[in-house]
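The next block holds one structure in the form of structure tokens; read it before the comments.
Here the complex is missing a single protein chain, while all its other protein chains stay put.
First chain written, first letter: the chains are A and B, and each begins at residue 1.
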Amino acid sequence: MATDLTNPQTPAGSHTTGKVRPHQTQNEALLFEKSSPGKRAYKLPPLDVPAVDLASLLGAARRDQAAELPELSEIEIVRHFTRLSTWNYAIDLGMYPLGSCTMKYNPRVNELVARIEGLAEAHPYRPESLAQGILEVIDLLQRCLLDITGMDAITLQPAAGAHGEFTGILLVRAWHESQGNSRRKVLIPDSAHGTNPATAAICGYAVENLRSNSDGGIDLEALARQVDSETAALMLTNPSTIGVFESQIHKIAEILHAKGALLYMDGANMNALVGKARPGDFGVDVMHLNLHKTFSTPHGGGGPGSGPVACKAFLEPFLPIPVLVKDENGAKHWNYGRPQSVGRVRAFYGNTGMFIRALAYILANGPDGLRQTTEDAVLNANYIRHKLEDLYDLPYKTASMHEVVFSDKRQAAKGVKTGDIAKRLIDYGFHPYTVSFPQIVHGALMIEPTESESLEELDLFIEAMRSIAREVEETPEVVKSAPHSTRVSRLDEVQAARKPILRWRPGQ
Amino acid sequence: MRYLPKSPAERERMLAAIGARSIDELFAVIPAECRLDRDLDVPRQQAESEIIDYFRAAADKNATGYASFLGAGAYRHYRPVIIDSLVQRGEFLTSYTPYQAEITQGTLQAIFEFQTMIAELTGMDVANASMYDGSTGAAEAVMMAVRVTGRRKAVVATTVHPEYREVLATYATHQRLPTTLAGYDAKTGRVDLAALEASVTKETAAVLVQSPNFFGVIEDIPAIAAIAHAQGALLIVSIAEAVSLGVVRPPVEADIVSMEAQSFGVALSYGGPFCGVMACKEQYIRQMPGRLVGQTTDGTGYRGFVLTLATREQHIRREKATSNICTNQALVALMTTIFLAVYGKEGIRELAEHNLAKADYTANRLSTQPGAKLLFTGAPRFHEFVLQTAEPPVLWSQRLLDEKIVGGIELSRWYPELGHATLWCATEVITREQIDTAAMVLAAGLVEA
Partner (left out) sequence: MAMAYPANYRYTREHEWIVVEGKIGTIGITDYAQSSLGDIVYVDAPKVGDPVTANATFGSVESVKAVSDLYSPVTGTVTAVNEELKTTPDKINEAPHDAWIIKVELADPAQLDALLDAAAYEKFVSEETQG
């Protein structure tokens, strides 16, 4: 690499306020700091009805002090956000191997079709007769997702994965209640994503931890011991958060079902299974999907997501209202008359804009493309594992699916931790992997390349990781103080948390 | 497959490098009886042009070109062009939650600007980085009040959006959180203060109201706050129409504000994705759900932004977290930030004024038709109103549809006591001509009837 990555940039001149940077694009202030009274980026058409007197219409409810929003012209706003955008790393720039988050390519046709006027401008309460097109889209997506998961019924209402978990566990609860006992606890493996225990808790369940076995999977004996007549469900991520398929999944389901408990599957890693195996075929009773992971809807800096929940037929009566039904003429309607429903989990019908994108992705792939996508994702993860396992500790030797989890054991001996290696990857032009998760691996490096990486990009990533491993041996300080190439260096998170500044104020 | 960047030969080379004979070897860990040995039953692989054709056809079936008086929690406002051009920059669109602050300063600074704007508009001290939507946000706000007060009951106004109340009911049932409803005054459409006072007790964690409420009526927030605070309960104000804040006094007496910000430049998109946001008084931030961005400095003293106060969240606190929320609505929050930058301090007021004027004109025109009557005239409104007609809505709404106009939404499914009542909304995008046509069609039927 030509540039000296060890030499951090210095502020331009000693008079700097800490806000001045050498280049315009690096020097973008907050909107509020750029504002000056009288600038405009909008123009309303002339009012074609009589103007109203605010004081007489609103009285005491009138706002007497305007909110201090910035006043700017259009070009300034365009430049502002364009400049900010250049401070972000993104899939469009390069590999983003954030394990469990599935940062795959987000096709642009998805964006185009979601913005077609007749879909984008549809009001949720428009008469169903004027909404048949969007209802058909929803219906087709539902049918595709049902075949992909092997389940019997589905709701698209949940707004994100964690919201889907909430919905799924409510179905579990409602079913148990219909059997006469809602039961008391939910089992959750120690390798689970934090949303699982948080979800069980907000559904009113006690969380019971299930320790992983030496392979990082479910310990069948422990499971058999812990499942009892008060167990409502096991929340299982499969493949697990260490990227391993639970090969004993049938037995897990049998143990649960024998005691009347259900198997919930967190579908965060469904991208390792699409077209190859279906949860409905291996004993799962209810699961959620993350459309923003498996089905390529954009992550957009943290959302929006969409978390459909699919279930077996016996859970169907409990799905949130409304559900989509077809009449004898093929016309589609929302059905609200479902007495056993768990109720609503969100206003309207869900993140429809995400449904459109996910369906566009499924159509672009077809059955062969979806299968090839899964195969490539698994191939890429195994390739990385093979090329790095001589330098990084692999705590679990079980076969990897779509992601591989190393530990920093060997590097930590030199005082370099997973977080340091992650920051150093930035200097090599990659987004870091997921750091310190899952918690069952001490100092975890969780790498998920996805299918979207070419062999060339994978080799560059591997070279970077190997080079960092060498640096850990030779110049650990370079790694520990990384990144060296970014607009800002490591930020003071302690100061941010001790004295939170959560908004701009004049003179701040 | 056009999204997959590998040639067949490269796949073979990679398999050879791993030491696998075939791709199926990598899936051998899945027991044979669990493997799918057929093609998925999904449509065949489509060309890009076919995909566009499919969705265009769906959009056409949806019918376009209708003027609409629908509101009720989803509002049609003009969306400035630069919103879509900026949010489609790959650096925003294809980035993730800003865990690695050094390479996500763009997202982080934009969220910090969003938090500031929302706090300014709502009159609260701080706002979070967004919630799923207004309905789940209101439910999360009630659970937050339970944590703050250590009490386990809530009083909810019946003038809160019925679907928001349904969502709250779903959450509350399993939290063992009893909720009591407080009705509305038949003349004003506002929360019945006497009924409210009677239902708020020392065990009430929160009073939840919406303003402007579901009928479009602006609630008397100072009076409601006094009732809630007298018993030590928190006041949560839900705002479904964010544009109202351009002219309506912000609910500064509230402890928590839960807002749906869809009106700020977010497409209706048949109900989502929208943009919930929660704002509150400073002393309650530690109990607030969702992500928060804070300002700090780097090693050289440069200003920068980070996700902060993360110990509230599920990835650290697991079952003791303030909420299970993980993904939020970041890209939609960015749309609203750009919208608010475009309109700015003066524009948001002017825009709100136009909405008020259109709605006032519409209410006057419709309610002066024979057989039509405006309800809840005793209190100020924003841009929605309730119209009662002698004729059942199903009759005149079909006549309106024939004129390519979608009239107000029927209220009977939620408020049967109001008879033939409909909720109408007029935003800045509706024209005088459309309003006049609607009035004429309505009158025509009423005369014939």
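In this section, contacts are C-beta pairs under 8 Å (C-beta built on N, C-alpha and C of every residue); 3 or more make two chains touch, one makes a residue touch a chain.
For clarity, every value in this text was computed on a predicted model and none was experimentally measured.
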Worksheet item: Which one, B:I316, B:A390 or B:A444, makes contact with the chain that was left out?
Response: B:I316
Fill in: Selected residue (touches chain absent from view) among B:R44, B:K187 or B:R286
B:R286
Practice prompt. Provide the residue numbers of subunit B that touch the chain removed from this figure.
Written response: 286, 310-311, 316-317, 320
Worksheet item: Footprint of the hidden chain on subunit A, which residues?
Response: 493-494, 497-498
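Keep in mind that, in the parts below, only the chains that are shown with their structure count from here on.
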Response to the item:
For the pair subunit A and subunit B, the C-alpha centroid-to-centroid distance in angstrom is 20
